[in-house]
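Take a look at the following structure, please.
The complex appears here without one of its protein chains, the remainder shown in place.
Chain naming follows the written order as A, B, C, D and E, and within any one chain the residues start at number 1.
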Amino acid sequence: REDATDRVDVPGVATGLAVTGVGGDVLFVETARLDDDGGKGSLHLTGQLGDVMQESATIALSFLRSHAEELQLDGTALGGRFHVHFPAGAIPKDGPSAGVTMTTALASLVTGRKVRAGVGMTGEVTLQGKVLPIGGVKQKVLAAHRSGLDTVLLPKRNEADIDDVPESVRDAMTIHFVEDVRDVLSLALEPVE
Amino acid sequence: REDATDRVDVPGVATGLAVTGVGGDVLFVETARLDDDGGKGSLHLTGQLGDVMQESATIALSFLRSHAEELQLDGTALGGRFHVHFPAGAIPKDGPSAGVTMTTALASLVTGRKVRAGVGMTGEVTLQGKVLPIGGVKQKVLAAHRSGLDTVLLPKRNEADIDDVPESVRDAMTIHFVEDVRDVLSLALEPVE
Amino acid sequence: REDATDRVDVPGVATGLAVTGVGGDVLFVETARLDDDGGKGSLHLTGQLGDVMQESATIALSFLRSHAEELQLDGTALGGRFHVHFPAGAIPKDGPSAGVTMTTALASLVTGRKVRAGVGMTGEVTLQGKVLPIGGVKQKVLAAHRSGLDTVLLPKRNEADIDDVPESVRDAMTIHFVEDVRDVLSLALEPVE
Amino acid sequence: REDATDRVDVPGVATGLAVTGVGGDVLFVETARLDDDGGKGSLHLTGQLGDVMQESATIALSFLRSHAEELQLDGTALGGRFHVHFPAGAIPKDGPSAGVTMTTALASLVTGRKVRAGVGMTGEVTLQGKVLPIGGVKQKVLAAHRSGLDTVLLPKRNEADIDDVPESVRDAMTIHFVEDVRDVLSLALEPVE
Amino acid sequence: REDATDRVDVPGVATGLAVTGVGGDVLFVETARLDDDGGKGSLHLTGQLGDVMQESATIALSFLRSHAEELQLDGTALGGRFHVHFPAGAIPKDGPSAGVTMTTALASLVTGRKVRAGVGMTGEVTLQGKVLPIGGVKQKVLAAHRSGLDTVLLPKRNEADIDDVPESVRDAMTIHFVEDVRDVLSLALEPVE
Partner (left out) sequence: REDATDRVDVPGVATGLAVTGVGGDVLFVETARLDDDGGKGSLHLTGQLGDVMQESATIALSFLRSHAEELQLDGTALGGRFHVHFPAGAIPKDGPSAGVTMTTALASLVTGRKVRAGVGMTGEVTLQGKVLPIGGVKQKVLAAHRSGLDTVLLPKRNEADIDDVPESVRDAMTIHFVEDVRDVLSLALEPVE
């Protein structure tokens, strides 16, 4: 098994948490900026993503674009064309819970700030940046722990679900509950180098 | 449960009322302006919207664009590309009854006038701005009440259906019956700050 | 029930006649001009229209565009992008018999001439402007009468079907039989104000 | 029943012959030039045409465009966007045998030369202008006769099928057998006025 | 039955060989250049072609475009939009074996060099110009012979299949086995006039 912390050693990559048929798993998102797209801002999505997950990707980009000034992001860079990929390429994936992860990966890419090693995250994001609750908290936190992550970001409205996680795992991890994706970005992105 | 009034603290968000499998619920619509789209005016829609609801969104934008002068709206701003999202992202939604809500959210966005806290609404809108009747009045008003809203805007042609709502709830709420979406905008949007 | 004559108080709206599962009904068509579309002339259609009805809408616009000079219409205005909507938004509609109604509504919109109050119409239109026969004459005329219309425009080739309408209704209505949509425009549009 | 000769009193309309479920029938094709399409040359097709018939329409236009000089046609006019409609709008139609009719109608439109009154035609056209054989000769000729046409253009390779037509009808009609759509254009188009 | 040699009397037409339900047949491909397409190079395909055959057409054009200099072809001409049609229009066709025929017809069109009368061909083409083996050698050669062709071009890797063809037919025909579509072009195209 690959160590999850190896994958985020460049800007544009973030570590999500997913529920699979056999428990939880970490789920990397990789992003690249392909060209300036005439300033339109578009996404090329791969990894056999279902329609909910594809919509979730466009919400992540639209949130960043429509709040670029507030977030001190480069609006011109965000107007480009992005490729967002979720390995492994043959495994179908769906659902809204990678919203925070995609938002973070794209913000990392356009700022050049890497995602902190050891941070995993999960949560639906709305167009306003609200973080909505997701399922599978227990499996996701266990998978994060197993993969060598030390910090997990979860939706505030999932706070009650953390009781399902064994205390030993909870004690070994730093868990943040967030209501707004702005807090995810603050917690997950490294400072500018 | 989130307090519905928290969500409309920025321009571009409005609170609709929906019928779900298990009664009624409030339904937020979030809007963002992505770019100027060469003045064409288009919509990017997310939230697993069915085809009737997608058509309804285009009617909302077309009404505002073709009546911009009368409504004192910025026609250039309305010629942009908009993202309209209905959380939660994985729940399919359909029907024409969010027409007034989308019209209000888009008008809020381009004017910068917030939607009044505490106002929920439902009603189909036509391209002329007529408000047509919808179903589920009882469930919708009860959901509005439960969610902390104090004012509900309903189609005039649903006036008879209000009898189904318990008198205690009716007494606790301000209910407006409207024939034209212009009246919705007057009642729902805060004055320019 | 709404009075049909209220709806045509602005240019761009016309009253058609349709057969539904339970008899006939009036069917409004609303039109708006969205932008100039680079002179290409296109349609955005809503109201859950079937493919025959969608084709019918393009025939209406193509007829007007290719006969603009003869009809003294503004060819530049007709080169724009139009939204054509048939309320109610959730009810599927199909068939070619709203051809005359769409042609009239679009001509009304670009000329600024309102459709005469009290006029309902039905008939397929060809690209040359010929009016072809339709079904459901009896139900349509009865629905027009019930809705407060006083004049009905029908295809010439449906002349024999008028016998099915009760004499009392026929006497109360003015019925015109037309072979060409040019005659529909002459009979239905108010003079320039 | 409408007299078929009335329909071709303007350039751009030609009379085809079709086999229907209950024998043969005349089939009008109406054409209009919508705009210059940036010189690309495209077709908007209506009348519930099947895919073979849609391909046949593009072959007709491509033949005319790629042989414009030889045929002394206006290449710029042929680079426009055309609407080709086959009434009645709700009746599905398919097959390659309206190839000669569409070629003739488009040539008529761009030259301003009307199609001769009384001429009906049928035949597949290839991209080189070859006329390939079709089915239903007997029913088509009978339908032409019934509809008041006096001349029929048929593929040379259907010459043997004419024996199936009653002698009285054959004697009453002028029948031309053609191998090339260039001959169809010579026989069917009126001289320049 | 038409004589196959009549069809290739203009540049842009080539004669292929196909297997049908009832043996083999000759299969003409007709090509035309519609316009310059802004130098993009595209294809409009008709004749009810299946997806493998449509891909095969794009391989033919891409081979010619990416080897234009080596093949002394006019790269600008190859950047145009082409219509490629396989009569008869209503008969579905599929498979990769018309690759050499389409390559030859397109090369003929852009050079103005006719395909030699009497030459039929079959073979899959790769993007490098390799000729891959096909099925139905016996039926195809017999069909070529029956149709009056005197020369057949076959893939080198089909050399063993020629034993299935009766010796009398083999003796009457000139048969070339080719490994590369460059050899097909040399053998099939007439010199510049």
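The working rule: a residue touches a chain if its C-beta (ideal position, glycine included) is under 8 Å from a C-beta of that chain, and two chains touch if they have at least 3 such contacts.
Since the structure is predicted, the reported quantities are computational estimates derived from the model, not experimental observations.
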Interface partners of the hidden chain - shown chains only, full complex considered: A, E
Sole contact to the chain not displayed, among E:P11, E:G24, E:G95 or E:G120: E:G95
Residue ranges of subunit E at the interface with the undisplayed chain: 39-41, 51-52, 55-56, 58-59, 62-63, 65-66, 79, 95-96, 99, 124, 126-128, 130, 132, 157
Absent chain, residues of subunit A that touch it: 2, 7, 10, 13, 28, 30-35, 44, 46-48, 83, 85, 87-90
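As a convention for this text, only the chains that are shown with their structure count from here on.
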Most remote chain, CA-based centroid, reference being subunit E: B
Core chain by centroid distance, with centroids computed from Cα atoms only: C
Whole-Å gap between the CA centroids of subunit B and subunit D: 52
Centre-of-Cα separation between subunit D and subunit C, whole angstrom: 30
Approximate Å spacing (C-alpha centroids) for the pair subunit A, subunit D: 60
Shared interface positions of subunit D, touching two or more other chains: none
Arrangement of touching chains [line / ring / star / complete / other]: line
Which pairs of chains touch, using the document's own definition: A-B, B-C, C-D, D-E
